[in-house]
Every structure is written in C-alpha cells, then in structure tokens.
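Of the protein chains in this complex, one is absent; all others appear in place.
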Amino acid sequence: MKRIIVLSLIVVSVLLIAIVPAFAAEKRFDGVTLKVFANSHDPMLKAVKWSIPVVKEKFGIDILMDEAPYGTQFDKAMSAFVAHTGQYDVIVGAHQWTGAWADGGYVIPLDDYIKNDPEFDPSIYVEKAYQINSEWKGKQYALPFNMEGRLMFYRKDIFEKEGFKVPTNRDEWLNIVQSINNNPEYKEKGIWGAVYMYATEQGISYPFETYFQMFDWNSVKTENGFWDENFQICIDKPKMVEAFQYWQDRLNDMPPGVESYNLPEAYQFYLDGKAAMTEVWPLTLYGMLLDPANADLRAKTGTADIAIGYPMSGGWGIFICADSKIQDAAWEYIKFMTNAENDLYFFKEFGKGPSVKATYTDESLKETYGDWLEGQSEAISKAVSYGKIATMSEFYGGNFAVITNQIMTGKLSAEEGVDKLIEELKGILERAGYPQK
Amino acid sequence: MIEKRLKYYLILPALIIFLGLAIYPLFFALRGSFFIWRYGMSAQFVGLKNYIDLFKSSFAWNALQNTIVYVVLAVFLELIIGLALAVLMNRELGFFRPIVRTALTIPMFVSPIVVGIIWRMIYNPHYGLFNWILGTRGFAPTGNEYALFFVVLADVWQWTPFMYVIILAALQSIPPEILEAGEIDGTTGWQKFIHITLPSISYAIVIALTLRFMDATKALDLIYTLTYGGPGGGTETIGFLIFRTAFNDLNIGSATSFAIIFTVVMGILITRFLGWLNRRFEIV
Partner (left out) sequence: MFKPRKKSKKQMVNTAIILVIAVFTILYLLPIYWMGITSFRPEAKSMSWPPNFSPTGLVLDNYRVVFEQKSIFWYIRNSLIVSIISVVFSLVIGCIAAFSFAFMRWKAKTKTSLLIWIISLRIMPPIATAIPLFLIFAKLRMIDTFPALILAYTFFNLSFVIWLVYGFFKELPREIVEAGLIDGCSYAKLFTRVVIPLTTPGIMTVALLTFIASWNEFLFAVKLTAFNTRTIPVLISGFMIDRGLLWGQVSAVGLVSIIPVIIVALFIQRYIVSGLTFGAIK
C-alpha cells in the first residue's frame, strides 16, 4: 500500500515536472515584467488592475503598476522620459500629451506593429477615437483606450414640471438657468440652474472650453479656435472678449463657491440634486449614477447634447515607451487592453469610455445603457479637441490656464486678460516649434 | 594631534550629505537657470533672461505679494493667539495644563497634505463645518478674492499650538523673584506684563517667529490640496508658483531661477538674522 502511494506520488511529480514547463512554454512572454504607468482615473485604473492576473495567465507577463492622477501624471512621465530612467514600458495617457511625447521621441509610433500584425484590425475602433487618441503627424502613437464626448446632464423631473425644453442654444440655456435660480421654490430647496467646474486642478475652467463653441463653427478652420492649420494664432479677439464677458456675468448665475470647485466637487453638487443642469465628462458621472444609492437621481437624469455648439472630446490612449526593452510584449498588452471584448467588459464593469464601435451597438447593453450610449456616440461624432502640440500641457495647466481662470473669476478684465492670453499662447506655440509671424 | 583632524572627520559625513544633496543640486539648478530649459526640449543658453523675465512676470509679483500676506498674517495671528493662550494658561491648573498641551499639539504633527484635505471639507460651502459654525449656508471661503485669508486660517489652526507651547515654556522659566520684585514696586498687571514678562520671553518669541517664518515662506503642501493656488491664482505663493512652473509648465529654467533667487535672498536674510541673534543671545 505504502509503496503504491510513494510510486504514484513519484509518477505524479514526474508528470508535473514534465507538463508544467510544457504549458508554461506556450506562453510567449514568460518571465517578462511589464511596467505600466496607469492613470488614477477610476475606470481606467480598475481596468489596468483587472488586467494584472489576466495577462499573467494569458501571456505569462508580470505586470507592475504605477499610478498618478491627471494633475501629476504628465510631469512624472516627462521627467522619467527626459532622464531616460526606463521606468515605464507602457503608459496610459491623455491624447493631448501625444505631441510632447511623440516629438520628443519618448513613445514609439505603432505603424510597424499595425502593418505587420495580422491579428490587429484598426477598423474595429470608432474612427474618431482612433484618430484622436492618438494620431500625430500622420503616425499612430497609441491605441484608443478611453473615449468620451462632453454631454449635458439635466434633471428630467424639473424640466417636465416647469415645461422646459432641452436648450439648443445659449439664450435658451440661460433662460432656464435664470428661471430656476429665480424660482423661490427651488431657492428654498437650494437647487441651482447649473453647475460647472471653475478650479484649475484639472485644466482650464470648463465653461471657457465652450468659448470656441460660440463661434459659427464653419468659421473655425482647424481643430480649435486658437490656432489655424499652420499653427498661427487665429484668436478672434473681440469674439473672445465677448465670450469671456459672457462667462464673467454667468458667475452670478452659478451657485456660490463654484470658483473653488474641482471636477469631483462639481459632480458631487449635481449628485446631491442641487443643480438642474451640468456639463461634464459623462463617464465618471454615469459611474456615480450607477451606484444604488443614487438610483433615484439616475431615474430623473437625462442627457443631451451640450447646449452651445460642439462638445469637447476626451481621449485616452495606451502608449509604448521608447525606452522600453520589451516592446513586443508591450504591443501584445496594449492590443489586448483595447480589443473589442475587453472594451465591452471594461465599459460594463468599470464604466470606461468605449472606443470600439461594436460596444456602442451591443445588444446586451441596450437595456441599461441604451440612451447613454446613443448620446455618447453622437457626442463623439461631433466632438472637437484642442489639439496635441508638444506644449499642450502649458495650455492646460500652466500660466495660460491660470490667466484664463483669473478672467473667469473676474480677477482680470476680459480685455486685459485676452491680451495676456494671446501673448502667452504665442510662447506656447513657438515653444512647440511653430514660429509666429 | 589626532584631535585636530578628528573633529573634521567627524563632521565629514554630514558635510558630504549636505554637499551632495544640497549644494551640488543647487549648483545644478543655478546652471539650469541660465538656460531656456523645458523637459523635452534641448536646453538653450540665454544668460540672465530667465531672471529678467521673472521680474517682469505678473505671476511672480502676485506670488510674492501673496507670500508676504500669507506669512505676515499667519505668523502674526499665531503669535497673538498663542501668546494669549499661554498667558491664560500660565497659572496653577494642575493636571489640566498637560492635557490641553497634548491635545493642542496634535494638529502641528499632521501632514499639511491632510490638513489641506480636512480644511477643504471644512470650507465646503454646502456641508462644511465653517458654514455651520457661522450659521450660514452656501458661503465658499476659498471661492472668492479673500481665499488667501482662509488658507491662512488653516495655517493658523495648525501652527498656533507651536507658538503656544514655546511661549508657555518660556513663561514658566521666568524666575518668580523677578515677578515678585515687580509686585513690590507696585506695578499693575498690564505694566508688569509689558515691562517684565515680555522682555523675559522675548528670546523665545524671536526664535518661534524665526522658525515659523522659515517654514511659512515655503508653504506648498497645504495649498496643493486646499486650493491648488486658485481661484485665479489668488492663493499662489512662491513655493506653489515654483512647483507649478516646474511641474505643470515643465519650465525648469524659469522655475530654477525663481528657486535660486528665493534661496539666495532668504539665505542672506536668515544667516544675517541668525548671526545677529547669536551675538545677542549666544544661541550657538
């Protein structure tokens, strides 16, 4: 009896020794450690975290993850790139950083991989997503990971009760805001017409981003109203002054304290049922509305195109770093993270913005997310973005953003401020390599 | 003589650390400040341009102004409140005093990052304690042109105990004979305070002020989480501006030139001041 046990143990262990490596050998990237720099934005972060055991299982790749919030990620990545620390292989980044990373040669163009990989099919992605996150100077630098188009959220119950129609232009929008603010009933409940983010932590004050939405769009030739196709400043000064004055006046229509609101605080204000309208990145708010605690509000919330002009697009891509020594594994990873199956899964589980066409029309999502996805799809198709020049970070987070914030909060007059902005923008464009005439 | 050399050997490790981690980086920064140097772009020698631009920059002047207001106001309020508390507590109170002292010292050991978050909660216009205490609702302390004062308030909350603890200790070390002598002379309470008590604790006050001054001018972490310099740059101090220039604008040249000026000016001020202090009180 004892002998049989011993014998079978030996047999089993011999088998194991023989078989395990055989299985393991099937994985292409055994023993490879991929260092991923994720963004702390919850849906994307959760997706990357989810991938750690899955990728180990599937490809044999070990993943090490670092994360940073939007405010510090770009700088951290840049300092790592500049010093060539080689500390990241793969990086999840916002589309507006593409220029800086591509021009500096810190991320690699993916065109060779795309051409040579028979498995890879770029046509699965929403075209705009593929382009925006992130094509630069004719090359593809990232695969689209997270895609959003700015939407307006509004309270269906309030709109119904007051007989408001979804606003389609600036005047209608303002009418609604003011009639809610002036209504004693809502005043009593502390409900305001609209809420925006004004603080600079996540970039320029949101209402300002609608500045160029106030033009006749046909008059704006390229991707934004700040510079033309030759990267020459094309700010329409009187228009911009007017736009700023308009938004300075709107501060009176906003709840007290919005000057200090960062993005989460603006979300929270809406979630508390204190604003009839808001205009935000939709996915985070979707995610929050899905929380059972907010079920009531969710039923009352409608989404629509933003009232004024064109929505902003927000795109995130996954890049491969030039300093990486395991770019093949990195390619495998980013391909995996952005494939159709995972795109659907990440949206369903974590609320990541879909960048694959099929996700938007997926039957299984119709019931729960149908209206949102439709709105999103439309917003994305109309969406515009600021661009990807190498100095975009200054545009979003530097003096330019602070001056904008100073005008928005009334610290600077619009005329004076616009002059300063143009001066600042001149520097931004010149430093990106586009001399101004 | 071994001793002659030994004394140098003993401070050598410390000197190496200082030279390696402070002085060398400082020279590194000094060199960088003569370049247009941004991450991702090749550095370009421009001489003193960064410094000249700095003097022309409205942000720099704004930050300087904010820093002066911040430091003066914060340190002054901390001193007054701390002094008042210490004078009140300087009497026989039994076990009560150590309890209060222990309780009050907690805030100053909390990371400024956390203090910023706590105060962001307090200043929340809709749920915050601040509105609750004022009996209002919807007032946003950090959302208007007076935001800086409310940042100062957070700083005062954290650092008043520092003044209190130091001044109380100084008060208690005044020999009772001095005070009694004053009583015999028939001076009143207030006169006694001005002419006897204050001079006896002036040294402690000067030291406490100096240390607070040094730390407050560098304020960064608190602002980082409380206001991020906003609204409209209204709470941007020098420390925060350097941080933003370096890490948002990635304008290393400009940031380092600013840091160099700051370091040099403050360094001269403080060493001069400490030298004077040393001649007067023999602190070394």
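Note that the chains are named A and B in the order they appear, and that numbering of residues resets to 1 at the start of each chain.
Just so it is clear, a contact is a pair of C-beta atoms (placed from the backbone, for glycine too) under 8 Å apart; a residue touches a chain by one contact, two chains touch by 3 or more.
Since the structure is predicted, the reported quantities are computational estimates derived from the model, not experimental observations.
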Completion exercise
Full-complex touch with the removed chain, picking from B:127, B:146 or B:193, is B:127
Problem - Full-complex contact with the absent chain, from B:45, B:61, B:96 or B:146 - result: B:96
Practice task
Check the options B:29, B:46, B:179 or B:196 and report the residue that touches the missing chain.
Solution key: B:29
Practice task
State which residues belonging to subunit A touch the missing partner chain.
Solution key: 35, 37, 39-42, 64-72, 76, 79-80, 83-85, 87-88, 201-202, 262, 264-265, 267-268, 284, 288, 291, 293
Exercise for the section: Determine and list the subunit B residues touching the chain excluded from the picture. Expected result: 3, 6-8, 10-11, 13-14, 17-18, 20-22, 24-26, 28-29, 32, 85, 88-89, 91-93, 96, 98, 100-107, 109-114, 116-122, 124, 126-129, 132, 137, 157, 162, 165-166, 169-170, 173, 203-204, 207-208, 211, 214, 217-218, 220-221, 224-225, 238-239, 242-243, 246, 252, 255-256, 259-260, 262-263, 266-267, 270-271, 274-275, 278, 283-284
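Basically, only the chains that are shown with their structure count from here on.
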Completion exercise
Whole-Å distance, C-alpha centre of subunit A to that of subunit B, is 38
Practice task
Provide the residue numbers of subunit B that touch subunit A in the complex, in ascending order.
Solution key: 38-41, 58-59, 123-126, 137-140, 142-145, 147, 227-234, 236, 244-245, 247-251
Completion exercise
In the complex, subunit A touches subunit B at residues 71-72, 75, 78-79, 81-82, 100, 103-104, 106, 190, 198-201, 255-262, 265, 269, 272, 274, 390, 393-394, 397-399, 401-402, 405-412, 420, 431
